[in-house]
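Structure below; questions to follow.
Only one protein chain is missing from this complex, and each of the others stays in its spot.
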Amino acid sequence: MSDSILYTILSLSALGAIAAIILYFVSRKFKVYEDPKIGNVEEVLPTTNCGGCGFPGCRAFAEAAVSKNDLSELHCPVGGNEVMKQVAEILGLEVEERDPYVAVVRCTGSVEYRKKTNIYDGAPNCTIAASLYSGDTGCAYGCVGLGECVDACQFDAMYMDEKTGLPVVIEDKCTACNACVTACPKEIMELWPQGRRNRKIYVGCVNTDKGGAARKVCEVACSGCAKCDEVCRYDAITIENNLARIDPELCKLCRKCVDVCDAHNIIAVNFPPKKERPPRKAKATAKKEDVDIIGMVKKENDKKDEA
Amino acid sequence: MSTKFLTVSPSPHVHQEQSVKELMYGVVIAMVPALLFSIYNFGIEAIYVTSLAVISCLIFEFTIAKYLLQREPDVWNGSAIITGILLAFNVPSSLPWYIIVIGSLVAIGIGKMSFGGLGNNPFNPALVGRVFLLISFPVEMTSWPVPGNGFMEIDGASGATILGSLKEGLGNGESMETLMVSAPSYSELFWGFQGGSLGEISAFALLLGLVYMLYKKIITWHIPVAMISSIFVFSGLLWLIDPTQHADPLFHVLTGGVMLGAIFMATDYVTSPMTTKGMLVFGVGIGLITVLIRAFGSYPEGVSFAILIMNAFVPLIDKYIKPHRFGAKGFLS
Partner (left out) sequence: MLNLLNHLKTFPQGGVHPDDNKLSAKSHIQEISLPKIVYIPISQHIGKPAEPLVERGDTVKAGQIIAVHEGFVSANIHASVSGKVGKVEEIMDSSGFKKMAIAIRVKGDDWEEGIDRTPGLVKEIELNKKEILAKIMEMGVVGQGGAAFPSHVKLSVPEGKSADHLIVNGVECEPYLTADHRLMLEKPEEILVGTQILMKSLGVENAIIGIENNKKDAIKLLKKKSKDYRGIKIASLKVQYPQGGEKQLIKALLNREVPPGGLPIDVGCVVHNVGTTFSVYQAVQKNKPVIERVVTVTGKGLEKPSNFWVRVGTPVSHLIDAAGGLPENTGKVVSGGPMMGKALADISVPIAKATSGILIIPEYEAKRAKEYNCIRCGKCVEACPMGLEPFHMMLLAKKGFYEKAKEDNIMDCIECGSCSFECPSNRPIVDYMRLGKIMVKKLNN
């Protein structure tokens, strides 16, 4: 009896010792040296692996930062200046402060302004719909409305507004990781400088059709009328391909263009309300409460059925 | 001019008519002959066991989907009904009611819903339930009412299945020849006058179901043919090596739920391979494991275990056995 216990203990110990020796040599042979700084940098990064910096993940960003030893071309949009400062501290480097950005939706063609012309019945995916045809409204440029940007957002910073059928960015949560910009097949999403006190002015339209054609399919389409260009004192607005564009670098946020726009699609965000500012399409705001897309389409159908 | 909104969707714009629901109810219809025969053979008990299993499966699926997974329950797609019938087919008709309910709970709850419901379960739910019961209630699960003429006389006596008594006899040192004398004839086995679980006894009724399912294109021939023929071949090899220790291949094929397993359980969509080549491998694997368990294992029957084991291999089969890529150099070109 005692013998068998002894043998068991001995054989197991011998086995353990052999395994330990093998492990020792293997670990010596396959040892990989890694700069401890990479780990340190990775620790201060947000570790969301969103890819907003252009690298496949935070680890890759950290590796690049350590190996390049230069932070001028690297920026973590999610962490922002604070995190970059910490990274610079770890590496003993200097880093420039960058203006923070947020994503903006450059389409204001909600269901009431941009009428449906057909019913899309394919897979609920913007890219599929956009590759099939020019969309379920007359506008070939505007938002498809199937929410691929919302799906792409890792930070819950976007949602689809059921009433308008358009995505909305929650600025507080947006990290400017660029995911929605790459996801959108119509190139509607754009990163925009956050601006002084979060204030910004941009054009909510990407339709490059001629004015009349654009207006025909969408009441709030930019027709390229250049009224905004005329009133702008800072040369911040350019008209190209029948579409106005505001240069955020030059824009002084005076809001002159907002008031002259017939289509009301120059959007000013986070400004205090202006007293004399006319309401955005009185007729539309009154109706806004009871809009649902399917219902509208159905009603339209019924009406025409009767006719 | 166009007065209504046209629908726009990517192609194709037509669709074949068989939906999941119709496929599932097709399987249920295919099981009717076997059910009718079991009623003929075991009497009213068969209806009782089957309906209890089906109803409890439906209730469990509904409850779990609605209250645990909190999603829209879809109990009428037919899959829970199939699980219920298959579970009933796999148990003796004399089983107490609470065991059937436990079996249904395990089949639906653990076998299916815990993986996310229809389409996600790696193992055949009915078999998970059956094997759970077999291990938990070995006595109840292996005493079968001796088949009489069900409706005429319900015989209270119970006994083992033929394979079970063969195994026992061989264990006691009796030779195969003497044991086979007391066994039913092939025609009795084929028509189904033997002891056993509810639905497994009549090869004829099950084959009717197979013909129906093949005709309706619900399943393909690959799994049943591969499984039955491999059982035939492997048990035939053993029989040729030593006829005194092993039963002949035809006997193996007609007993112990081979037909039920091959036609209704191994062919379950969710737990079988996707490619036809994979299906053949899957069927042969089940056949091999069944024969191994029967010949060398401690259980007299091995179909359920064999199917469950091969279910576990399905992801592997799907990973390595791919269809022939058009234009690639391969044995088809």
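Things to note:
Lettered A and B in written order, each chain numbered from 1.
Convention: a contact is a pair of C-beta atoms (placed from the backbone, for glycine too) under 8 Å apart; a residue touches a chain by one contact, two chains touch by 3 or more.
Given the structure is predicted, the values throughout are model-derived calculations rather than measurements.
Remark: the omitted chain is touched by one listed residue; of B:Ser9, B:Ser94, B:Ser114 or B:Ser143 this is B:Ser9.
Residue A:Asp121 is the one among A:Glu97, A:Asp121, A:Glu162 or A:Glu187 that touches the chain missing from this view.
Checked against the hidden chain, the listed residues A:Ala60, A:Leu132 or A:Ile239 yield one contact partner: A:Leu132.
Although one chain is not drawn, its touching partners on chain A can still be listed: residues 117-118, 121-123, 125, 127-128, 131-134, 136, 140, 209. Touching residues on chain B toward the chain that is not drawn are 1-2, 4, 6-16, 18-20, 22-23, 74, 77, 79, 117-120, 220, 269-276, 279, 322-328, 332-333.
Here is the rule we go by: only the chains that are shown with their structure count from here on.
Centroids of chain A and chain B (each the mean of its C-alpha atoms) stand 52 Å apart. On the chain A side of its complex with chain B, the touching residues are 116-123, 128, 132-133, 136, 297, 300-301, 304-305, 307. Of all the residues in chain B, the ones that touch chain A in their complex are 3-10.
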